[in-house]
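A single protein chain has been removed from this complex, and every other one stays in its place.
Chain lettering (A, B and C) follows the sequence in which the chains are written, and residue indices restart at 1 in each chain.
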Amino acid sequence: MSLQVENLTVYYQTLRGDVQALEKATFAVADGEIMGLAGESGCGKSTLANSLIRLVPPMRLVAGQVRLDGELLPLDDAKRMSEYRFTKISVIPQYAMNALNPTRKIGKIIAELLQSKGVDFATILPELKRRLDLVELSHDVLGMYPIELSGGMKQRAVMVLSVLLNPSLLIADEITSALDVSTQKAVAEMLVGFRDREFVRSLIVITHDISILYQMADSILIMYAGQLAEKASTDVIIRAPRHPYTRLLIASLPKVGVRYAERRLSGIPGRPPLLLDPPAGCRFRDRCSMAFEKCMEVPPFVEIEAGHFVACWKEFGADADA
Amino acid sequence: MRRYLGRKLLIYVLTFFLAVTIDWLIPRFMPGDPVQTMLSRASLHAEAVEVMYGYYTRAFGLDVPVWQQYLNFWNAIFHGDLGTSVYLFPQPVIKIILRAVPYDVFLLLPAVLLSWFAGNWFGAFAARNKWLDNTLLPLGYILTATPYMWLGIVLAWAFGVVWGIFPIAGAYGFSLRPHLSWTFIGSVLKHWFLPFASIFLVKFGGWAIGMRNMIIYELEADYSHYLEALGAPRGLIRKYAFRNAILPQITGLSLDLGVIVAGALVTEVVFSYPGIGYLILQAIQNQDYFLIQGCFLFIIIGVLLANFAIDIAYVIVDPRTRLGMMGESA
Amino acid sequence: MMKRKVRSETLYFALRNNKLRVGLSVVLFFLVLTFVGPLLTRYAPYDYVNPLGAQPPSAKYWFGTTMFGQDVFTQFVYGLKATFLVGVVGGGLGTLIGVIVGFTAGYRGGMVDEALNMLTNIILVIPTLAILLIIAAYLKVRGIMTESVFIGCTAWPWAARAIRAQTFSLRSRDFVDLARLSGMSPWRIIFTEIAPNMMSYLLLVFILQFGGAILNAATLDFIGLGPTNAVSLGLMMNNAVLWGALLLGIWWWFIPPGLAIMAIVGALYVTNVGLDEVFNPKLREM
Partner (left out) sequence: MLTLDRVSKVYRVGTFGGRALVAVSDVSFDVRDGEVMSLIGESGSGKSTIGRMILRLIPATSGRIVFNDVDISTLKGSALKEYYRRVQGVFQDPFSSYNPIFKADRTFRILRDEFFPDTPAAEWQDRMESTLRAVGLNPGQVLGKFPHQLSGGQLQRFLIARALLLDVQFLVADEIISMLDASTRVDVLNLLADLKSRGLSILFITHDLSLGYYISERAVILYRGCIMEMGATERIFGTPLHPYTQMLIASAPRLDKKWEEVEIELRGEQLENVAGCVYYNRCPQTMRDAACRTQKPTLVAVESEHWVACRRYARE
């Protein structure tokens, strides 16, 4: 099993107390699996990603363990964690378009970074060139400054750099949201290519755009207000979601081919709760039409079918499908 | 890149033109007549004043119409003839100034460059951890807030008068004549140290603070976060941040030259160090307008040349100016 | 992320920021001294009160007396008034011109911006103190006001550059476009929409101008080009050096004025940093 997360709880320290951004997240990502991580803004998906990569104040690890290929990750010890970063676990950040130092040649940046990890640049150069071709970047990009490249090109350079040492887990944080439709498809296919070519063993793709996940992800984990709502294979999430929130979320997405005149889609009334002092139990309770007294307790994130996890009391009490 | 330097050159030419015009305007624009005040000092009886007045107005070319004077002034500059000094009468202004310039360069160049390097290094070092930041940085604020001359006085008083280690006046021992020997060089260095120290310390504080703020911004930049996310060692991240934080300090240096020159003027006055500053003070005290004009011109030329040199250095160091903006516009 | 009410949070940080507290208390101390001081001494700044000439600080003369037997403390206190005056008028004028130039260049953009920017760069490059020297040299009668006006007129480029950059960033915000869509006139947009957002920034600029004006004034006074009809800290130092206080070891004549300038301007800079930290958290803790 590539990644196992147990009871991961991360809060943000602020002047007015702790923002409970991530609450008891327990899930696993198998080898070769591309897991989509989706949810509205403020649902904790970025917090989850950042806690795996760079847990720095004001974030605080409250509880939970993360194992990667069986090894326990020292999440809150930045020094020891840096050995795992880039070699075992790597990230393509949301700000990939300005993640490269503007006043340094790209080749030099890569060389110095590899050197700091004890890897000789010359030996890895041929592989680097092959991967540049893969993302349609010419080799003389290495001799250029980031300022000379377009946004899309810079992002692809960062993609290549992040997976250069074949990390076992790659986290792609909202990398498609700033792109146009055409480049979006190309970048998504490149990520899948990274997994197929074994550059990375497993992949977590974070985005608020579920239709992108439908195209490229094997499974999707839906989060709401810091809690895991549902995880299942992509088709199950899209075709037969069980969690009320997932169902409403999928229903509210306009699909090409649906016209306002014919079928009027509906959103979800209300707003996600503020996480400074979140409501007890299931945090979707106030916006959920099927909420009942049991929802005052936190629903367990339990496997109701092979590979299909749901956190909703409805699965136990009343009849299975409402 | 050509465009960047072209623009800068245009600004400097315009500045030079404007400065020279101001320099020419001032004596003519101010109340009172320079020649009149000069003569009144010379306590002559009435008709001698009349004759002398005619002679001097012709000598200083004040009798021709204004725009004619202006043109004469320009071609005089290009011939290096800045008129004759009133206070050291027979000597042409240009010769007096040229005697003072080497001392200025000898004092300013090391003070400016050393304070810049040391200040920046110290600012980066102080930003390394919280304790250093809260103890050494306030020292930086105090230093940069100290008036140049006051620090000069205190240093002169403490080291010169109380402990008597350093001389506090002139550029070298009064008993010595400028000649190549160790005693002379030793004396020059001893006289040079205190003025140098007072300029150095004040500017040192300024650069340290500037660098501390810049490096914190750079450490918060996206590329620093990305390097951290890839587990790069602190040293590498700080090296990149320092390299990027130094760039605005280079432009800061060129913009700050005007202030540094002013500070040097005052420090020279405190230590009666025979640079242009001391010369200006004497020129002012003796109402020698042409010497003042000459000194001002030299300062302007010096500052403009230094600025242009720094701009060239900036273009070499910062690739962004060399390549201009390549990315597609939204 | 959670958003907090803007006003109370800034207040919350302001009270806890020790740089701000230390800086402000020092400045206030000298301000109070400026008003209280003249009440404490019976003499005028240039009275000859001590026949024995230079005396070290004593119970009678808190800061001692000068070579001519003038009371240093009285000169010091009246000098403080001049310094604060120059700071307020000179700094205020510099900020005002900077605001006007900065706003027009930032809001108008285009050729106006290009021209004003060129002018600012030119004046930035010229060593303004040299110009002040020459102007002051030719003027026979110089008061505090004229000196402050001179300093204000040559110190504005720094403020103009900073305010122009800030206006530029605010102008591109959508609420300025919405204001234009509501038919508001450009000047009304500047003063009711853009300026209020920059109040904190304008305060920072004013503090720096205030400190800069004091330093410039002290330099001018020291060369003897200060006000002819008043006393100032720079003038005190000039007289001290002129009459050889250095060699005679009359340290109480030249130490207090310079120390006061350093303390006031240093405190202003520290306050500025404190305020800067309060207004944008990035500079706060490491």
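The rule is simple: contacts are C-beta pairs under 8 Å (C-beta built on N, C-alpha and C of every residue); 3 or more make two chains touch, one makes a residue touch a chain.
Because the structure is predicted, anything quoted here is derived from the model rather than measured.
*Asks:* Can you say which of A:Leu248, A:Cys282, A:Cys295 or A:Ala311 touches the chain missing from this structure?
*Replies:* Checking the options A:Leu248, A:Cys282, A:Cys295 or A:Ala311, the one contacting the hidden chain is A:Leu248.
*Asks:* Among C:Met184, C:Leu203 or C:Ala263, which one touches the chain that has been omitted from the display?
*Replies:* C:Met184
*Asks:* In the full complex, which residues of chain C touch the absent chain?
*Replies:* Missing-chain contacts on chain C: residues 3-6, 114, 173-175, 177-184, 193, 196-197.
*Asks:* Using the document's contact rule, name the residues of chain A that touch the chain not shown here.
*Replies:* That gives, for chain A, the contact residues 40-41, 136, 150, 152-153, 180-186, 188-189, 208-212, 214-215, 238, 248-250, 252-260, 264-268, 271.
Note that in this section only the chains that are shown with their structure count from here on.
*Asks:* Looking only at C-beta pair counts, which chain-chain interface has the most contacts?
*Replies:* So the pair of chains linked by the most contacts is B-C.
*Asks:* In terms of Cα-based centroids, which chain occupies the most central position?
*Replies:* Located nearest the centre of all protein C-alpha atoms is chain C.
*Asks:* Based on the averaged CA atom positions, which chain is farthest from chain A?
*Replies:* Max centre-to-centre separation from chain A belongs to B.
*Asks:* Please compute the C-alpha centroid of chain A, do the same for chain B, then give the distance between them in whole Å.
*Replies:* Roughly 56 Å separates the two chain centres.
*Asks:* How many angstrom lie between the CA centroids of chain A and chain C, rounded to a whole number?
*Replies:* For chain A versus chain C, the centre distance works out to 52 Å.
*Asks:* What part of chain C is in contact with chain B in the complex they form?
*Replies:* These residues of chain C touch chain B: 19, 118, 121-122, 124-131, 133-135, 137-140, 211, 215, 218-219, 222-225, 234, 237, 240-241, 246-247, 249, 251, 254-255, 257-259, 261-262, 265-266, 268-270, 273, 282-283, 285-286.
*Asks:* If we count contacts the way the header does, which residues on chain B are in touch with chain C in the complex?
*Replies:* For chain B paired with chain C, touching residues are 11-12, 14-15, 18-19, 22-23, 26-27, 30-32, 127, 129-130, 133, 138, 141-142, 144-151, 153-154, 156-157, 160-162, 168, 209, 213, 216-217, 220, 254-255, 257-259, 261-263, 265-266, 269-270, 280-281, 284-285, 287, 289, 292-293, 296, 299-300, 303-304, 307.
*Asks:* Give every residue of chain A touching chain B within the complex, in rising order.
*Replies:* 53-54, 56, 81-87, 90-91, 93, 95, 98-104, 112-113, 116-117, 145, 147-151, 158, 161-162
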